[in-house]
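Excluded from the complex is one protein chain; the other protein chains are retained at their positions.
Moving on to chain A:
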Amino acid sequence: MGTTPTPPGDNEPKGPTGTEDGMVVLSYILAGLIFYGGLGWAGDYFLKTSWLLPVGLILGLVLSLYLIIKRYGSGT
């Protein structure tokens, strides 16, 4: 890539990348579960239903995975 002397590790196979990406995405998964699971729980609590919490958890997880793919999975 180019003629400017870049420090080693600027190329594609970066040293520690991989493990820490896996730990960064953990915060996304938790965020999805907490937010939509929480909304589902609140809905169940106030509407006296019992199916909103699992739906919220699954929806949150799916959205988290979608965001992770968008943020970390596109070609880089």
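Heads up, the rule we're going with is that a residue touches a chain if its C-beta (ideal position, glycine included) is under 8 Å from a C-beta of that chain, and two chains touch if they have at least 3 such contacts; residues count from 1.
What we mean here is this: contacts and distances are computed from a predicted model.
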Listed names "Ion-translocating oxidoreductase complex subunit B", "ATP synthase subunit a", "Roadblock/LAMTOR2 domain-containing protein" or "MaoC family dehydratase", matching UniProt entry of the absent chain: "ATP synthase subunit a"
Touch residues of chain A, complete complex, unshown partner: 7, 9-10, 14-17, 19-21, 23-24, 26-28, 30-32, 34-35, 60, 63-64, 66-67, 70-71, 74, 76
